[in-house]
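Note that one protein chain of the assembly has been removed; the remaining protein chains are unaltered in position.
Just so it is clear, A and B label the chains in written order, and each chain counts residues from 1 on its own.
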Amino acid sequence: MSTALRTIKDVPKEEYFAPGNRLCAGCTAATAIRQILKASGRNVVVVTATGCVEVATSYFPQSAWRVPWVHVAFENAAAVASGIESAMKALNRKKKSDEKPHVIALGGDGGTFDIGLQSLSGALERGHDFLYICYDNEAYMNTGIQRSSATPYCAATTTCPPGKLSAGQSTQKKDLVAIAVAHGIPYAATACPSYPFDLMNKVRRALDVEGPALLHVLTPCPTGWRFDIDRGIDVGKLAVMTGLWPLYEVVNGVTKLTVQVPRREPVKRYLEVQGRFKHVKDEDVKRIQERTDLLAAKFGLGPVRQ
Amino acid sequence: MKRLGLSGNYAVAYAVKMADVDVIAAYPITPQTTIVEKLSDFVANGELDAEYINVESEHSAMSACVGASLTGARVFTATSSQGLAYMHEVLFMASTLRTPIVMANVNRALSAPLNIWNDHSDAMAERDSGWIQLWASSAQEAFDTTIEAFKIAEDILLPVMVNFDGFIVSHTYEPVTLPDEEEVRRYIPSKPLTNRLSPRLAYSVGVVGPPEYYYEMKYQAVDAMERSRQRIKEIEADFNQRFGKDYKDINTYYMEDAEYALLIMGSMTGTARVVAESLRRRGEKAGVVSIRWFRPFPFERLAEILKGVRGVGVIDRAVTPGGPSNPLFVDVASGLYGMTERSVLQSFVAGLGGRDVPTDEFEMMFSRTKEAARNGRAGPCVYVGLRE
Partner (left out) sequence: MSKKKLKGWKEIPMGGMITEPGSSVQFDVSAWRTYKPVIDQSKCTKCGMCWIYCPEAAIIIKEDGKYEVDLSFCKGCGICERTCAPKAITMVKEESV
């Protein structure tokens, strides 16, 4: 059972995610990965799907990884992780190896919600002992900001631009945690690097669990969401404080809120700091507020601040 | 040693069991399914200690194999046709990442239209994938080649595909001689391979290879394939020493003084030999060449074998629409290009989608080849048995 991290002093000082990588200035996915690896320690194997993180951290001959790391393709992080986990199990049992690192599969929203959903579902259903982390910047950012099924309602991307006939993304974000929980896995949670202790302790609880665990991490993207490069952590806080991104965990099917928001911010405050929402009309802001209010009620968050 | 009546598929399953693999990725597809079914019996009964992953697609099957192989496990999977096509992108990754995976590919036609029967279009579509491709034409050969495959893969560090004809070889029962399991385990000791994903090393695998590096990284796999020519020869000679089975890159039948011959890959070889035998009895100087190694393609030995042979009919069991010819013909023709005196090559397409090729069609193919040899010129490609 890992110990919970309570103060900054508890947080391990080692950096398993090296600087000098090619992620954008102000990328909160980088912050998230630093925090994740501090929580996990170095006894891990990280499998990454094609995307921002993979491309920016493994440009030969520079690697930002100070833990074993593998990338194979876009849609198969969970399948590769399944193979690694099974191999370790077999080799341990047959006394051919004594290594037993945690297996962490890391995919963006593109590589998880869309092209990677099949292999994720397979790995979760088979019950492999691994942790799947989706770092969600809400679009295919690495290829230049195209929509994914994680792109929120009304957001602008290059493949769902606002125009005379369009108001941006017309569909609602898929509920990844619900999809994961539907597989009967023992642990799933949402997180955000703006809440580091919540995130790091969830990583630890997820790794402790025997069997599959899923972490859905919101990682605001200055480049794609169009806000100043110093605002990433603030935007993440606003996502949580509006109730748009409730921080909760589902342990053996039972949902528990982990960060309460007694007085929520109106969603307008979140939308107005992002260029990808600058075209949004009042009626859509109202729709988004109503939907967020329903979500907040579901998780027991507080009312909107007047 | 024991003799069992086994289908080609079951023979392969026995080989995988004896090879003491660590991880099996399993997904069903006709006509390979009975391989993974037999393996799951072995695992369920404790006869084979392996992690059996019921993957949710062939793409994931190969992905799981790559992950497991990088971790140092001995891995196996099986597929056919659509399954092989589905894992196409991962095949290229498996070879350039140098994973010693062994896969049985039970040759079946690619859709459309949907067809579960035998032809070589599935493997031909993966010619450039960087996999070593060997062809087996009987259940015994399927067994032996699978055992060899583990040795070859782990020596060269390239993945190996063992191909054999769907239904004809995979489902036909033949007497198969199985060596003692200890003998096999001595031949391919089940020691762990290097764990490239060990926390002790903290390597990054499967990186971005920009233009200034991709070429060299790709060439490593090209070089490995070239070096495999000599190594596979040595490994097969060693196999012969231990198990008394002499397997080669090319098998010849009545080629010592042949004037004309048919060149084939796969189980049609059997029919060709029967017809060649009867032609010989009639005084014809006919022969049969059957290719066993497709990748690396043994063009140097082929050139030696075909020296002085005036005409060769190349039978393809797949088509390359719009190509100068079809896959096997193209490899043979370019392989012989450097010869000062070349056989006339006549192209045939036969057996697509499991179409039976009876002996009279083989008589026709021998006769056309002889004609081409006598004329010094080949005719256009003959689509054997095609109805207008």
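Simple rule for what comes next: contacts are C-beta pairs under 8 Å (C-beta built on N, C-alpha and C of every residue); 3 or more make two chains touch, one makes a residue touch a chain.
Worth saying up front: this structure is predicted, and the values here are computed from it rather than measured.
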Hidden-chain contact residue, picked from the options B:111, B:220, B:241 or B:334: B:220
Touch criterion as defined above, residue of A:175, A:208, A:230 or A:290 at the omitted chain: A:230
Where the missing chain touches chain B, by residue: 96-98, 157, 196, 201-207, 209, 212-213, 216-217, 219-220, 223
Residues of chain A in contact with the chain not shown: 8, 11, 13, 15, 17-31, 34-35, 57-58, 60-67, 193-194, 196, 222, 228-234
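Assume only the chains that are shown with their structure count from here on.
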Centroid spacing, where centroids are CA-atom means, of chain A and chain B in whole angstrom: 43
Complex contact set, residues of chain A against chain B: 42-45, 47, 54-55, 58-61, 63, 65-73, 75-76, 78-84, 86-91, 93-94, 96-97, 99, 101, 118-119, 121-122, 125-126
Chain A-touching residues of chain B, taken from the complex the two chains share: 22-23, 25, 49-51, 53-57, 59-61, 63-73, 75, 89-90, 93, 97, 190-192, 195-210, 213, 217
